[in-house]
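Heads up, the thing below is written out as structure tokens.
Missing here is one protein chain; the remaining ones are kept as they sit in the complex.
All chains are identified by letter, namely A, B, C, D and E, in their written order; residue positions are counted from 1 within each chain.
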Amino acid sequence: MELFNKYSFISCDYDVEEAEIVMFGAPYDGTSSFRPGSRFAASRIRIDSYGLETYSPYLDLDLLDRKVHDAGDLEFAFGNRETVLDMIKTFVDSIYKAGKFPLMIGGEHLITLPAVEAAVKYYDDLVILHFDAHTDLRTDYLGETKSHATVIRNIWEFLGDGRIHQFCIRSGLKEEFDWAAQGHTNLNKFNYDNLEEVVNNIKNKPVYVTIDLDVLDPSIFPGTGTPEPGGISFSDLMKIIKIMSVLNIVGVDVVELSPDYDPTGVSTAVASKVIREMLLVLNKK
Amino acid sequence: MELFNKYSFISCDYDVEEAEIVMFGAPYDGTSSFRPGSRFAASRIRIDSYGLETYSPYLDLDLLDRKVHDAGDLEFAFGNRETVLDMIKTFVDSIYKAGKFPLMIGGEHLITLPAVEAAVKYYDDLVILHFDAHTDLRTDYLGETKSHATVIRNIWEFLGDGRIHQFCIRSGLKEEFDWAAQGHTNLNKFNYDNLEEVVNNIKNKPVYVTIDLDVLDPSIFPGTGTPEPGGISFSDLMKIIKIMSVLNIVGVDVVELSPDYDPTGVSTAVASKVIREMLLVLNKK
Amino acid sequence: MELFNKYSFISCDYDVEEAEIVMFGAPYDGTSSFRPGSRFAASRIRIDSYGLETYSPYLDLDLLDRKVHDAGDLEFAFGNRETVLDMIKTFVDSIYKAGKFPLMIGGEHLITLPAVEAAVKYYDDLVILHFDAHTDLRTDYLGETKSHATVIRNIWEFLGDGRIHQFCIRSGLKEEFDWAAQGHTNLNKFNYDNLEEVVNNIKNKPVYVTIDLDVLDPSIFPGTGTPEPGGISFSDLMKIIKIMSVLNIVGVDVVELSPDYDPTGVSTAVASKVIREMLLVLNKK
Amino acid sequence: MELFNKYSFISCDYDVEEAEIVMFGAPYDGTSSFRPGSRFAASRIRIDSYGLETYSPYLDLDLLDRKVHDAGDLEFAFGNRETVLDMIKTFVDSIYKAGKFPLMIGGEHLITLPAVEAAVKYYDDLVILHFDAHTDLRTDYLGETKSHATVIRNIWEFLGDGRIHQFCIRSGLKEEFDWAAQGHTNLNKFNYDNLEEVVNNIKNKPVYVTIDLDVLDPSIFPGTGTPEPGGISFSDLMKIIKIMSVLNIVGVDVVELSPDYDPTGVSTAVASKVIREMLLVLNKK
Amino acid sequence: MELFNKYSFISCDYDVEEAEIVMFGAPYDGTSSFRPGSRFAASRIRIDSYGLETYSPYLDLDLLDRKVHDAGDLEFAFGNRETVLDMIKTFVDSIYKAGKFPLMIGGEHLITLPAVEAAVKYYDDLVILHFDAHTDLRTDYLGETKSHATVIRNIWEFLGDGRIHQFCIRSGLKEEFDWAAQGHTNLNKFNYDNLEEVVNNIKNKPVYVTIDLDVLDPSIFPGTGTPEPGGISFSDLMKIIKIMSVLNIVGVDVVELSPDYDPTGVSTAVASKVIREMLLVLNKK
Partner (left out) sequence: MELFNKYSFISCDYDVEEAEIVMFGAPYDGTSSFRPGSRFAASRIRIDSYGLETYSPYLDLDLLDRKVHDAGDLEFAFGNRETVLDMIKTFVDSIYKAGKFPLMIGGEHLITLPAVEAAVKYYDDLVILHFDAHTDLRTDYLGETKSHATVIRNIWEFLGDGRIHQFCIRSGLKEEFDWAAQGHTNLNKFNYDNLEEVVNNIKNKPVYVTIDLDVLDPSIFPGTGTPEPGGISFSDLMKIIKIMSVLNIVGVDVVELSPDYDPTGVSTAVASKVIREMLLVLNKK
């Protein structure tokens, strides 16, 4: 008497034992400074993923050929950032320990910090590819040193110079741009013109990809906390994923969909398709 | 590595074998004459049910004390009404055959027809309690004889006079009101003043309750296909359920939530609470 | 005592006798698998068409110079697909019989089937130009062989190979792309680069143009049943229409606007402008 | 080749010659001080009126038994208040001259002024029944002496004391309440308890009824320029109309629906039903 | 060259030195378990307050006769609950120290905790009147002991039994209702029937009033984090305020408006009017 139940991302219903990839939701938005609500992203994406086809004409690959376990959402009590970060780190660690690869659905961008902390234990030469509208390089925001606005700086603190590549950045403090320009990160303003070169240089490294969906122009992705006009198109993002498909990607997150600012459902459709494409290239090499 | 996953109505995660009640979604809206979209009701209700408490201060009962299996949604191809009706009838039949009781989430009101057809096989003296804004007693709608506008008439055709009690009706053709007044159904205009009397008279009968949520005033339930101002309040509906709680209820449906016309989520919250209360009184006697 | 009444598309108020073109709405959305509501497109388009100018700076043509009769909407009972298809076929047939040309406003894409069935009776060497995000080449969808997902396949069944040209397609089953690649249709993935060549080859043929508006990127056209990021821009579509303007176009449909997913009204404005442009090129040669 | 066309309010498609009642839209909102948009009310009401039944179970009357001509909308250039007021006055005058009765759909409340100016030429002992959240008795608003906030005061200037009865008023300046209390108008705060008494006293007089829909609580009528919590329910308004049904009503207006603040369509459904009921009692005696 | 600038609640633009009342916003929503966004309440309320009149026909009092300073919003970094609570406590303390009275606009309900902590330093026999849909008496929520779901229990911990009166409560765990029934708080289920009696008993005590706006039915107040159907009407709340107007009210908060779930603006209008009424009774005795 079991019927159709949309509890996993489309076709990602493998048992955890047989899966190569474990995807899960991290519905935390506790440091959002403008519009919160990314906590609702993962459950909305799962439902709307059934509007997708599993086949990607962009990559000529089919999700039916990948073994993915959708583990559901971590369950957080709000109000305590440290507990949340610990839970994420522990869970991602358990995925790597089991010899699998994580794809995490945000939530806000701070959740990338514990995921990378876990990944770097297993891949100590890890390289970060970061796609975003924002620098995320602040040292603090109103005194708080761990937030969506500081996350890449937080990661830099343990990875150090030359390990982080940022693309399509179009908003930040002057100090952040200047700090990056001192060589701490490879910050590419507005575009991804240098992505192919970077990809060539890191072909032998394990790579963690973090996609803040507000890298997209708000015309195609309005449903996010801080919409920044001037972003890239969806087709650009498809090209980016194709370029990255030759890499040894060992971890992915897709963050900052805020479905309550998506009255038409288009942002959720975008997020779903980006996740499908990333599932197709994660651990593919 | 299993996390929290909102795939069932809150706390309704019993295995089918141990459950007394089987709830499921019937996401069909193919005969809606005005605004479609009730197909999305069940999946939205499941997610938002987690904003509910399981305890009802109205009934002083707790859903944690009931064994309910949420079976998910039937999966329909749209465009073929007859196939859909058959699938529902077969599924409800299987629930009764297993000695359990169904709670069906619509979808539009036509889905009540196959559910009652199945129920009457097991309970031949079945009585219908029908709460609705609309008469639903047309013989046809633009030539079609099976639709949300004809469903109670369709049921009357095999149950006959004196078996159907309608409450809070406030819209219909003059002919429908007149036909009911000839004694075919017990149609109560605008209110439920006679409900207690009816309940007293049918205490020994098996009862099927069909709640078209547009019986509520659109101030509290805007998210429906055909909003009809002038309906009852949520508190009225809580009173109605309390009055019915002494009955031998053997089947329930809750229909016509259309979440895309519910931008605030209030209609979905209402539907969820009505379902909680009905789960608490279904097969309780 | 007659006032201004927005009952026709702007300036399309010729009597049927003197009109060259008959436009009408076919408000059917009964096989929509995801978000229904295209039934409301035609009436919303008529009202919002008064925000348009009649003059097209793209084509340097003015709608005031064309004789169009807006016949209103066909009136369907929902729930019976076959009746609906018959009504459309009969009505389109009557337009051709009267020596006029039809422009049909959807509704969902299945309505193209009866329109082409009618057209091919009058133009047996008819060629189809199909603009869409989706292949629409399935043999069935959950067992149903006539739906918005099968419509181009349905048409191929009586037109045969080499008669259908598809452009800007970006979603479908792998099987559908493969089937088309066997030569059954001329399927152009993602773009319309080959449109000019196709147009040159069919200059002497009668052409039916079917525009599924989801061919547009959802940034500019969110109000549709299945939004597919990665589509063409509005300027692209204007270029497409200009390229087609040398053809002998004998029938047009514009389908899949779903106004309830268009909270800003932009999708309706887009649809209205596309219809204006298509009225300017229909039967122009 | 004429199809179904929703260009008139449901069933109000009599030719002007045979009609007893002429309804029309006056889409002016030029003096709205808070949220404009009532200009869109009439066209939206016409479309959504097809979700209504013509039969009223409240009055046991059917709109099919009344002869109403829906004349469409007056067409205004915005920016010039005086021209607009003149056009309305002229049009209402022409209706009375033809021996018919007007029902005007707003637009904002200022449009009542020219309508009453026209009516009083034909009925010099005219009495006004005014249902509203607001006093509308200001002498000016930021210097402007003719606006939605002054309209009842404007009418009082030529009707004088004892001719205007106001009900359910719940917002205004202290000065306005005080001025009314001096005997200029019969202002009933919050409720309509005295309506029956008033109705008894004016049974032999011609009556003009002006309904500002914001008299309703914004729970059931959010779609208006200045929502004022604390209003009456829809059932109250149905009672009010029933009480008034014994009167000699010679003119009606229903104003201040602003559809763009009505995302669920409920306010439009309310307005449509109020208009249906008022058409049933206008000139009925 | 200074113009009109909507930076304060309507007419609340006294300098802090001459003011009796200091109102301010506390835009924190960091522990919201369902829908966040109450951080936006205060700024939206200020703008929309200009749709209000300053005169209250309910109380026959005018806000123009009160001296209120609107101090703006506290500025919080999100992510650190303890810092936020400290800032509120410090600010409220400074208001009392200056011999003035606070009215705080939420934010979520946890902000009441530091405000009461400050108040009780100045009024050690302080009594709490609490209006809410929810019990807010949990000992913890997923391990966190300070949140919107525990706030009244947190306050009870230092006030003790017999000091807290709760009204209109309609949702909570069975354990919370049972705990209150042991005499810890005076919890009134569903209604405020006993309010007058309570008011009589505490006439000589200083009173802090906390209004969680979700005490209202979501028909009139949809714009909140956790909508609970079955609440009181706006007129009920006006009656409650009138009953309380004889008390020595020394502090007020109005919490849980979440404007992004208020597409019609009605919830914001409600909140604004409640604040106007509470400003009129605060420190009035």
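Everything that follows uses one rule, which is that a contact is a pair of C-beta atoms (placed from the backbone, for glycine too) under 8 Å apart; a residue touches a chain by one contact, two chains touch by 3 or more.
Note that the structure is a prediction, hence the values are computed from the model and not measured.
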Touch partners, limited to displayed chains, of the chain removed from view: A, C, D, E
Among E:64, E:98 or E:181, the residue in touch with the chain that has been omitted: E:98
Touch residues of chain D, complete complex, unshown partner: 29-33, 35-37, 39, 75-81, 83, 110, 141-144, 146-147, 260-261
Residue ranges of chain E at the interface with the undisplayed chain: 1-7, 16, 22, 24-25, 43, 47, 69, 71-75, 91, 94-95, 98, 263
Positions on chain A where the hidden chain makes contact: 34-35, 169-174, 177, 189-190, 217-220, 222-223, 226-230, 261-263
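By our rule, only the chains that are shown with their structure count from here on.
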Any chain that touches chain D and chain B: C, E
Centroid spacing, where centroids are CA-atom means, of chain C and chain E in whole angstrom: 55
Geometric centre distance via CA averages, chain C-chain B, whole Å: 39
Set of chain A residues in contact with two or more other chains: 75, 263
